[in-house]
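All protein chains but one are shown at their positions in the complex.
Showing chain A:
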Amino acid sequence: MRKLYMELIRMRFLTMLAYRVNYYSGIIIYAINIGAYYFLWGAIYGGQQQLGGLTVEQMTSYVAIAWMSRAFYFNNIDTEIAQDVREGKVAIEMIRPYNYLSVKTAQAFGEGIFRFLFFAGPGIFLISLIIPFSFPATATGWGLYLISLMCAFLINTQINLVTGLLTFFLFRNDGMMRAKRVVVDLLSGLVLPISFFPGWAQTAMGYLPFQAVNYYPSLIFTGAITTERSWELIGFQVIWMFVILVPILVMWRLARNKLVVQGG
């Protein structure tokens, strides 16, 4: 069984490698986004030294690292699931001797590794040449970041599984998936560090899983927090993984009884 999933990860990795235009456009997109926010924040800071507890240098490296973390955790499995449901392929998937959701997760992981090695890695290197940038100083720092990033990947994938599975009940939810993408980008601290939000909003966002997707790993990467605090954040991420597992399992159970194949 483990061999099967390893193979799935490898296959998706190789598929990603095969479509070269995809790869180049991906690099351009990330460069554009980081560039956009780099200049935008420059303008927002104007002459000011500090905003929301961050200096302009800290902010630019925050933006860069947040986007690079996103390269690893981002995937489109919700759209893939929605398509499988609409076309009726999911009926075949359900009778196959593996777990469909694990298969999707494995594929997402293959994609994540690809993006990490070919987008995030070279991307961070290139940015570090232009923007003053500090890497985690110790091996522990790197280790903590990678663990946290892995958790971020799992949580984001789970969120995608939830939105993908909603297709079983809503039949068409492209709009929701689009909305989910912008909501996750904003509330995870990707476009705006959480410390910028007013206090009440920060409290409210503490009860949502989105910070665990980007803000926590980015915070650990900057080295602004202690090792104990880092472990604490990773602990929160693990708790979120278990919490989101519940709706996924419930929905998957319901979905098996409720499947309506819409043609295909």
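Definition applied: a residue touches a chain if its C-beta (ideal position, glycine included) is under 8 Å from a C-beta of that chain, and two chains touch if they have at least 3 such contacts; residues count from 1.
Here is the rule we use: contacts and distances are computed from a predicted model.
Peer 1: Using the UniProt record as the reference, specify the protein name of the hidden chain from among "Pyruvate dehydrogenase E1 component subunit alpha", "(Fe-S)-binding protein", "UvrB/UvrC motif-containing protein" or "ABC transporter permease".
Peer 2: Result for the unshown chain: "ABC transporter permease".
Peer 1: Using the touch definition up top, pick the residue from A:6, A:40 or A:250 that touches the left-out chain.
Peer 2: Result: among the candidates, A:40 touches the missing chain.
Peer 1: If the hidden chain were put back, which residues of chain A would touch it?
Peer 2: Residues 19-22, 25-26, 28-29, 32-33, 35-36, 39-40, 42-46, 48, 51-52, 170-176, 178-179, 182-183, 186, 191-192, 196-198, 201 of chain A touch the chain that is not shown.
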